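One structure follows; several queries about it will come next.
Every protein chain of the complex appears in place save one, which is left out.
And then chain A:
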Amino acid sequence: MKLIFERSVKGRGCSVLPECEVPVWDFGEYGRKKELRLPEVSENDISRHYTELAKRTHGVNDGFYPLGSCTMKYNPKINERTAANDGFTGVHPLQPEHTVQGCLEVLKTAEQVFCEITGMDRMTFQPAAGAHGEFTGLLLIKAYHDSRNDGKRTKIIVPDSAHGTNPASAVMAGYTVVNIPSDPDGCVDLQKLREAVGEDTAGLMLTNPNTVGLFDKNILEITRIVHDAGGLVYYDGANLNAIMGVTRPGDMGFDVIHLNLHKTFSTPHGGGGPGSGPVGCKDFLARFLPSVQVEGDGPYTFVRQPDSIGMVKAFYGNFLVVVKALTYALMLGKDGLWEASRNAVLNANYLMEKLADKYKMPYRRTCMHEFVMSLEQEHEQIDVSAMDIAKALLDYGIHPPTMYFPLIVAEALMVEPTETESKENLDEIIRAFEEIYEQARTNPEAVKTAPHVTPVGRLDEVQAARKPHLKYSYDE
């Protein structure tokens, strides 16, 4: 399809932009020397261009999106309605507190609701996404050790099954990462953990259920080992969708957590979201929280924490995302969230059991909200890889599962159906997976060259990464 620059015709334009409502200022010699080269197109051109782009995308509104660890659940439209409320969209972050009491009440209520769900005492909504939350949480851990003049704690322990963002965030926060291997069940190897902790342990980063979709039954022992060594324990909230209303990170012994509102709490994920990665903590860490917290019970006020680590983002984070997530939590309520998690787990188990006839499940037992399959045998025997299966799913209008992750499983596909798929949908998806599997055996070439009915076929990802073509070149 044409780029919007290629649709441009000199002198063409439209009236979709409003008149400029502020005085025009001439910057004189500091102004631009050349005209901005914006595409000159009619309203009709713009409309068709973006409609064509939209047809080529795949989102949760188009079809199944089982991207493991990303919780691509349906985003209820009521979230958009509440977030579009004038009282939320028409405010300025520098307005006096007494004129934005409704917004402050949202932040306070959201803090209470999400603390209740996670077993935390306080929460900040500043971080803009999950990894940003990890970074913020680690700064809280660092501030805690610093406040005790405990400067020798320089290491963060991360299991080898962790999300790649965990070690990256730890390094960004100035820590050295210690990797510990998983046991044969994909859970934390207690012996290795005991050997790894010590006087230099600042903390452990963990997600539970873990990356292969299993609940680590030793969790109380794990958090105790780290605490006994003087470290703190960080909970990566990526997998919270499995446990809402069932168990809480705070009760498992975690000191700091982040949530992904764009996963568990049904706000848009991907495509610039934007995301929101609130960080919750136990009371003893609250004095280090970034920026301001909402205090009071109407009237509400912003209060800076005494030993705050400082701002991690401008103002109050992605506030409208918090409005959407709070809408979701309040609409479902206590019982609804519990039911959502139970159905997420039920859907994952249904899909895993049905697919296990053909696909190999390296950890075959009752899973939580997601599971991992391995195409290692197929790759060796018939040269069909996890990538080929993922590409073939595109022809069925299914977004591929997460590929080649976790790293501890060879030729991994990580599938997370979420609770918002019906049994009928799951049955169709199972048929698609089965057909692809059969085709891989009978006509492997068709699978290895898939997709066949998408707007573009198999892309050369290596060439795209080596020689990316990122900007439009004008004919001068």
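Here is the rule we use: contacts are C-beta pairs under 8 Å (C-beta built on N, C-alpha and C of every residue); 3 or more make two chains touch, one makes a residue touch a chain; residues count from 1.
Keep this in mind: contacts and distances are computed from a predicted model.
J.: Between "(2Fe-2S)-binding protein", "Deoxyribose-phosphate aldolase", "Glycine cleavage system H protein" or "Sulfate adenylyltransferase subunit 2", choose the name on the UniProt record of the chain that's been left out.
T.: Hidden chain identified via UniProt as "Glycine cleavage system H protein".
J.: Based on the whole complex, identify which of A:E29, A:D335, A:D357 or A:E461 touches the chain you can't see.
T.: A:E461
J.: Which is it among A:F5, A:F88, A:Y350 or A:Y404 that touches the chain not included here?
T.: Here the residue in touch with the unshown chain is A:Y404.
J.: Which chain A residues touch the hidden chain?
T.: 164, 403-404, 407, 461-462, 465-466
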